[in-house]
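FYI, not all chains are in this one, though none of them got moved.
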């Protein structure tokens, strides 16, 4: 399986996800600079966490307009898997690859802690190694993670099984309907606020995030 | 020419910042403060001198970058120097 | 001797620049220079300075840059050990941790700006200390922050806490460096003068360390990062001036941080450092372009020619004075190998940062600036640095406090415990550290909340432990004991996770050094630190001094904040404070005399702050610590906590809370036993199978141990008291700070 991680100016979890992913894949994971509009063939594109462009104006807004995003949108339309973690999730909504938007946390503070998230749809390339309803412990670390969508959008997502993860008991940011992660309609694009790459190694204190990466390897290899 | 873009949350989108300001004002003893909303005001210097063209270009900036129309409205004001 | 009225001597050939005021006595005083200091300037130059030159002298000779009051004492600190690669004198200290890796670290204060604008003050404090570390070639891997606020009841405190914490997080989170620990104290002595001390730890290859000495006559001097604006002009002088009501007017000197640009700067610098383009590099911190150029030239024993017109400027019409004294953030100065400009420019342009060749290294030994082709300042480098004032300020030894007499026990021990855990001194700091990204970089092994944070050395199975500490109330009572205690406690914290302590950085926050009693506190603390550093083989490799922390003549508590690092050679074996199993035996290690002087018990429950500070027996400290560390690295013990504020019962409760496992304790019914703050002690939870070995070894090493309880259940019990459930203890411990902060 071939995977790449896109680096925007201000991305800061690019290395983290590269390491976690290459441990699971057992091979290298390529880094792609945001300014490049060329990208080698790949099975998975990861938009990492961080503060691209400082999260200035709106989180993810400026990265979503990077040259590389045009290529990513085209690939996503062709069905290439795209995973956006935290800031990557924000970029995906800003770029229109996922519905809705991420607003500043209801508590108006940055929040970094382990949260419990429930797997809402285990029948996807991103979640096949989890059980339906399984509760995972994965850290979040964000300031703008409050998911918002118009009521009709939310209805459509519910009917389309597009809700990937919900906060189980403790919603850290006031997200609508406790949403922690969502898919596009085809389940080829996932955006989520928690950081699976920070729960991928015994020394992290838990490995619940590893399953997401393993699912991808199982589905795409 | 100078342009001012006011970006604000749409009705129906929670504005926690505005709410927090309202609460704090009340705690500070300011009475009679109702709804509080916080938006952004972006000021741009433009080389363009034609108002029509300037407005068109700023509108495009709003659609493309300055506002996220899923959650935000924008309003444009132009000012001659 | 007559005061040297400016203008009185040799009206110079030197042109004053247009629109610049004459150098009158008032202008000299406004620059914070004494008459004597001005006389020295006249001698150095052999003529009158122009305004820019005066500005340059004034910032170089400010307390902040010249350490004029503290230098003589700083020289007495132990700074050497076989593993020290670079001690004080560079941007940060460098320590060899083996396997080709070095740790580079330093702590710095940003007190005054943070009081005036808490968010930006704290944010730019973090930015500044990060630059000191990556300047030397290290990738920053951990941040720490030591914060001191006024009394919770003070009307400003809440707002300051909120702003400072958001600012520390706002900057550190954005640059993607985990903030893994720190400390927070409240005391009325900080009401008008909070302390914001930030520390950065970075990792480098031992053969890829960058220094600041300029070299190579003719080599290009290059400016990178953000443009220069009129930010914080006089900032360095402000940081050395006592607060008064005129503070209002000094306000616009606060800078706004741009962590996004800093992140780009880190990546761009590290990318360039991977080539061989850089001869020397120095961040622009306090006193900006002036201080960085002069230090680089002085260290290299060379001169420097600057072309002011080439300096990237954010605003129009900036004067040379402003460009030279600006404290705009996120800027660096480098000397490049000849011909390396292009590869450097390419990297900085890729990261959309400013890049400009602003001068060259010269053999004149002079610091010369040109603007519009004309010389606008010309100062010999050596005397600008060497002739800087150095004061042996008079000091008086702090009077020893009377020993504490008998005290009345105010309440039942368990009730006292609950009150203490739910109070400002000992309550959980979770509200603070959950606003800091402490897991970014995916190498955080032990997050905030324990004795020392642990981060993995990336790509290896080794770890780095980091801790900061200081107990200012001890330092006020007995500076020497307090100085020693601060160093010992950091050492103990590192030891408690199983790390081998290596070295410390310090941030010495004191009041006005011109007052002999304040200087006495400073001297006492240094002497105590020195003794502890020697006894524990724990040298000082970097640090910072912040003086004049006073408002309206009220000084802060003497606060020598210490930050230390240690190494764990195998991340398979470390300890933390969490209880892990039922039926472990709780052992108290170290001597307990029941010292209640200056304790939290006294302070919070009896509203008293008298008595002596606890003495640190440095040889027992070392013996006990080595005993503990060996048990951990050999795998016998994995649950350990050192005893500090609040004493034994508080430490035991924290272990139960961290592990979610209960504990039954027994011992004398004596407040001193349960709440005394005797030093050099640890609590360990030992599996029954290891008990024999641990006890035997303690006997061999002459380490005092005693059994005080057994783990298990879901509550904490003391002798025959009513048990308190872990859940209830947690509620006590977790509620104070969020409750206090919510009450805006």
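Order as written gives the chain letters A, B and C; numbering starts at 1 within each chain.
The rule is simple: contacts are C-beta pairs under 8 Å (C-beta built on N, C-alpha and C of every residue); 3 or more make two chains touch, one makes a residue touch a chain.
The model shown is predicted, which means the values in this text are computed figures rather than measured ones.
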**Prompt:** Can you write the copy numbers for the whole complex as a formula with these labels?
**Reply:** A x1, B x2, C x1
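We take it that only the chains that are shown with their structure count from here on.
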**Request:** Starting from the mean Cα coordinates of chain A and chain B, work out the distance between those two points in Å.
**Result:** 29
**Asked** Where the centres are mean C-alpha positions, what is the separation of chain A from chain C, in Å?
**Response** 36
**Prompt:** Taking each residue of chain A in turn, which ones touch at least two of the other chains?
**Reply:** none
**Prompt:** Where on chain A does chain B make contact in their complex?
**Reply:** 57-58, 61-62, 65, 93-94, 100-101, 103-108, 146, 148-150, 174
**Message:** With touch defined as at the start, can you tell me which chain A residues reach chain C in the complex?
**Reply:** 9-10, 12-13, 15-16, 19-20, 35, 49-51, 53-56, 109-113, 139, 141, 143, 195, 197-198, 200-201, 203-204
**Asked** Okay, in this complex, where on chain C does chain A touch?
**Response** 166, 169-170, 173-176, 258-261, 263-264, 350-352, 433-442, 444-445, 456, 571
